[in-house]
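Every protein chain of the complex appears in place save one, which is left out.
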Amino acid sequence: MAILLDENIKVIVQGITGKQGTFHAKSMIEYGTKVVAGVTPGKGGKEHLGVPVFDSMKEAVEATQATASVIFIPARFTYSAALEAIDAGIDLLTVITEGVPVQDSARIRQKALDNDVVMVGPNCPGLISPEASKIGIIPGKICSKGNVGIVSRSGTLTYEIIQNLTVDNLGQSTCVGLGGDPIKGIGFNECLTMFENDPQTKQIILVGEIGGTGEQQAADLVKKEITKPVYAFIAGQTAPPGKQMGHAGAIVHGKSGTAKEKMRILSEAGITTVKTSSEIPLKIKENL
Amino acid sequence: MAILLDENIKVIVQGITGKQGTFHAKSMIEYGTKVVAGVTPGKGGKEHLGVPVFDSMKEAVEATQATASVIFIPARFTYSAALEAIDAGIDLLTVITEGVPVQDSARIRQKALDNDVVMVGPNCPGLISPEASKIGIIPGKICSKGNVGIVSRSGTLTYEIIQNLTVDNLGQSTCVGLGGDPIKGIGFNECLTMFENDPQTKQIILVGEIGGTGEQQAADLVKKEITKPVYAFIAGQTAPPGKQMGHAGAIVHGKSGTAKEKMRILSEAGITTVKTSSEIPLKIKENL
Amino acid sequence: MLKAHFKDLKKKVKSVFNSMPMLYEIEGKQLFKENKIPTPLFKAYTDSSSIIQFAEEIGSDVMMAKAQALTGKRGKAGLIRKVSSAEAEEYIQSILGRDHGGKPVEIVMLEQPLEIEKEYYLAVMLDNESGKYLIIASSRGGVDIEEVAENYPDEIFKQYLPTAVEPFSYMFVDLGKKLGFEAKTLTSFTNIMTKMVNMAKNRDLTLVEINPLILTPDKKIIAADSKVVIDGNSDYRQVDIAAFKSQRARHTDLEFEADQAGISYVQLDGEIGIISGGAGLAMATCDILEFLGSSPANFLDVGGGADETKIEKSLEILSRQDIKGIFVNFFAGITRCDDVAQGIINASKVFEIKVPIVIRLVGTNDKEGIQILENNGIKAYGEMEPAARKIIELVQGGN
Partner (left out) sequence: MLKAHFKDLKKKVKSVFNSMPMLYEIEGKQLFKENKIPTPLFKAYTDSSSIIQFAEEIGSDVMMAKAQALTGKRGKAGLIRKVSSAEAEEYIQSILGRDHGGKPVEIVMLEQPLEIEKEYYLAVMLDNESGKYLIIASSRGGVDIEEVAENYPDEIFKQYLPTAVEPFSYMFVDLGKKLGFEAKTLTSFTNIMTKMVNMAKNRDLTLVEINPLILTPDKKIIAADSKVVIDGNSDYRQVDIAAFKSQRARHTDLEFEADQAGISYVQLDGEIGIISGGAGLAMATCDILEFLGSSPANFLDVGGGADETKIEKSLEILSRQDIKGIFVNFFAGITRCDDVAQGIINASKVFEIKVPIVIRLVGTNDKEGIQILENNGIKAYGEMEPAARKIIELVQGGN
């Protein structure tokens, strides 16, 4: 089953004719993703990578009935591209782009919520259900199909963990890279709930970072509602104390932003926390 | 019964402590309208005209459960006041203010539609159900209770017609002044439908002006759905041809904006049209 | 449906009494420039040196000279011509001051001539019925668009856009394709559309019309004309637009003076001056004079909530018009009859009212108003028709 995407999901690539769009659309197609269309305004009617290109998302969705789109568009145009995807009736919106103004992200997020669109990102690696489909830039060859669900705030770090799992014969159900930006689409909790309800997923790995409060909320949810074993790794354990978002940030977030504090809270919620990413497969195997 | 307002409607006056607000709130109270609160930011907690004043619509609505508000606020602050009233959960919003930027009116109108608020105005005299309640500035003493419903795009002209009716012992159920601005809240058709469904109303008078297409749409509705007798008067019959809203306006409205054309279309729909306002009572009496 | 309505459009009335004033072409294009909507290079003519400068600027000896006017048909009136820089001065001098639509030409615009591959029609208007922006476009531009609407209704495309929605290029792709744009011109078009809607929103424009919008042989899209209508109610927040020269030019001097005082005043050519409150009643006042065999010398609406000063000012304006009588007709709602009466009395103390005056006064505070008039020996009427008959009788005598 996996979550969010399976082998049938039809995907449109926004910005398919750009350098990044071309490279990663190709990689998605090679992985087996049903990339049914690309969108680049002014390039409609052409073919690119064997896929029809449209001038607008509306046309692309009408022609292909795709339900997902992935954005490879420069940051300053991402807001418009995301709104276009939502207006076109997409169900799953993945924004790979880095450097999107946070206010834009906040507004995209709100519009996605208002329209029941699942938004992943921005500044994220996307998602993959091994041997079924990938949306985004997670290197397909490090993945293998299995029953570990991964949800992560980090991109490259997730690859690290996936690879370790694959090497140790622990395949994955779905890996979701949430993105590293302060304001983003879905978070840990949405994914934890989906993994809990996904028959394929037997264990869940949560990859966090310093800052924010997503991990703490995840701890709350795990304590109350998640029955499957959860493992967690937090990056930035040795990071020096840095600037905070003023006192307002402190009032809202308290001291909960450190890796140490996050790991403590996660442990208290019954989550197995590890110090280095390579420990994860070992811990999972211990518990099998 | 009447339409839109009866003796039980609770009304808040926005801008009650201003010159216009004071004068007309007093007149509304004297007429018997249940003016339960006034709103002037910064003057909350005081009393004015024997009515409690609040700092915000939210407070006023919470304290009084009023369902209607009327705005006597300078044009540049009307947009905010109207949004405040809608946010506070009012059902009937009457905007007396003249000179509201049309884009503001368009946005208020949209927000009213989105929230199922009946908006009357801007730049309108308001409404009155004689011997029950009045909201706005229609002089109460010229009205008498009866079974003629009036809906009008003109303010002062409506008074003319009401007075003629009253003098001729033709009382009114409700008189609605829609306002003279190009973009406004409810129009002829909403009122025609309400009058059609109102047992008290036996005849309907429609007062139009040159420009716009509201009268034509009313003609369509009357032809199809209104069974009660309708009388119409159009102001501006001798007005010289003037500027039009570019060719775009012509494309949208055609030549339908002249009084002559409007009267022709209304007549064709079975509506009794008259040349001067004083003819209306005569025509009604003829048909009784 | 479109077809049925396009017979006699030339004379269509859209209220002389509206507050939706038009800009000169050159002013509209200044707004286009501010909003990065491509226009030909242009410049206001000041003197012969401006012609030389402009020829250098555009790198061509040939330029368009366009008289600026608020009424149409400039081409047919010979007010637009392609001229060489040598001819320009003489031509411009010949059209400066020439009457067009009752106004002398005061401004001439110099403009870069364009090579044309195709002409389009494009308009963004704030639509009264829907309360939304309505975009109207056609690939049959450059001609009388109303005739196109009549003869080729399927080639007029419309799109609505709520005023609260932020416009983006993607919203106009469909429209652009219907017009036949593709590839690079498609994105140029959608960008222009986005800018036009943003301009309309930010500048409180109720109409932005471009006819023709030109596609050049090198595939550039350029606004070759501009018709921009502003919202007079927004003057307080569009101060620079409200100060454009066209805003003074659209009035006679008296009209302008009235406008500055917040009075809607339009000069007509009848015999009886009127003062009224409310556009509807003021129009009905004009109408009744006509129906009873006289004619209004003006339309005058003091607006809602007028005070004594506005009444005084109105009488003062009428006193400078050549009229045979004055008909004051109020059915006061937000205005107060005592203010009206006091204004009349005040005015009569400041200057002599030389023609007969009949006053009809009803509504808010009418008792107080009538009392004020009576104290000054003036009788007020309670009904409009008898009052109208009286003033006509006074003006026309026993005829």
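Each chain gets a letter, A, B and C, in the order it is written, and its residues are counted from 1.
The working rule: a contact is a pair of C-beta atoms (placed from the backbone, for glycine too) under 8 Å apart; a residue touches a chain by one contact, two chains touch by 3 or more.
Model, not experiment: these values are computed from the prediction.
> What are the shown chains in contact with the chain that isn't displayed?
Contacts of the unshown chain, counting the full complex: A, B.
> Which listed residue, A:14, A:33, A:94 or A:123, touches the chain dropped from view?
Of all options in A:14, A:33, A:94 or A:123, contact with the hidden chain holds for A:123.
> So one chain is hidden, and I want to know which residue out of A:37, A:61, A:137 or A:266 touches that hidden chain in the complete assembly.
Selected residue, touching the omitted chain: A:137.
> Pick out which of A:4, A:120 or A:157 touches the chain that's been left out of the picture.
Considering all chains, including the one not shown, the answer is A:157.
> Applying the definition given at the start, please give the residues of subunit A touching the unseen chain.
Counting over the whole complex, subunit A touches the hidden chain at residues 20, 23-24, 27, 75-76, 96, 98-103, 105-107, 109-111, 123, 125, 136-139, 142, 152-160, 163, 180, 182-183, 207, 209-213, 217, 235-259, 275-278.
> Footprint of the hidden chain on subunit B, which residues?
Considering the whole complex, subunit B reaches the absent chain at 41-45, 55-59, 80-81, 83-84, 87.
In the analysis below, only the chains that are shown with their structure count from here on.
> So what shape is it, when you link every pair of chains that touch: line, ring, star, complete or other?
Chain contacts: open path, no cycle.
> Quick one: subunit A and subunit B, Cα centre-to-centre, how many Å?
54
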